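Below is one structure; the comments refer to it alone.
The block that comes next holds chain A.
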Amino acid sequence: MSLYTGIFKRDLHIAFKQKAELVQPLMFLLMVVTLFPLGVSPAPETLQRIGPGVIWIAAILSSLLAMERLFRDDFNDGALEQYMLSGMALPAISAVKVAVHWLVSFVPLLVLSPLLAMFLNLTYDMYIALMLTLLLGSPLLSLVGAIAVGLTVGLQKGGVLLALLLIPVFIPLLIFATSAVDSAALQLPYQSQLAIIAAMLLLAAALAPFAIAYSLRVSQN
Partner candidate 1 sequence: MWKWLHPYAKTERAYQLCITLQPWFWAGALLCLTVGTVWGLAFAPQDYQQGDSFRIIYIHVPSAILSMGTYVAMAIAALVGMVWQWRTAYMSMIAMAPIGAVMTFIALFTGAAWGKPMWGAWWVWDARLTSELILLFLYMGVIALYGAFEDKQQAGKAAGVMALVGVVNIPIIHYSVEWWNTLHQGATISKFDNPSIAPEMLWPLLINLLGFALFIGAVTTVRLRNEIVLRELHRPWVQALAKQHVEGKR
Partner candidate 2 sequence: MQFESFSDFINMGGYAFYVWLSFGVTFLVMGIIAIQSYLKQSSLLKAVIVEQERKARIKKARKENTHAQ
């Protein structure tokens, strides 16, 4: 158990050393959200109408940017190979790394979200729904995303390819998350949407670590 705690601590430590890498996806998210009032219309009703979709799409895009970091540093300094040769369970290692990645990406998002909600004129109910969908949905992004990241570690042209692979897979999450926030706007219940997202999350939590381990074995030969 202490081995995995060790990996957890190490990843956390490395993440905090590279503060720029943590902040940049957030800056990206903020800027992309800002583009919409500028490019579409600053009218409050319009922003409220498109707000949930805008925030979720921007969250998906910025998460795709940040995801490459998941295995890249370990690949570059040889630690990844060491993990794979060590005899520790690779699915467990993957799960720990994804957990750190999620914590490090999500908590700042949590802090930033009231600002985004304010920019897009979301009501308080919508904001609560947004937070719940982000809470359940962002680990799903990290878990499923890590499968594709595992496959493309070491490829030079990784970045856009990663987006091409993952965007279709994230579409159901986008649909249910934005629907939940839209329902909240109309004072309607949205437990069913949250339940579906939670179900997808549980499925991913159960299966993704094994898929990630397999992907790493494929890309690292």
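Here, a contact is a pair of C-beta atoms (placed from the backbone, for glycine too) under 8 Å apart; a residue touches a chain by one contact, two chains touch by 3 or more; residues count from 1.
Behind the choice of candidates: all candidates are chains of the complex that A comes from, given by their letters.
Since the structure is predicted, the reported quantities are computational estimates derived from the model, not experimental observations.
Participant: Only one of these touches chain A in the complex, so go through 1 or 2 and give me its number.
Facilitator: 1
Participant: If we count contacts the way the header does, which residues on chain A are in touch with candidate 1 in the complex?
Facilitator: Answer in residue numbers: 144, 147-148, 151-152, 155, 157, 161, 164-165, 167-169, 171-172, 175-176, 179, 200, 211, 214-215, 218-219, 221.
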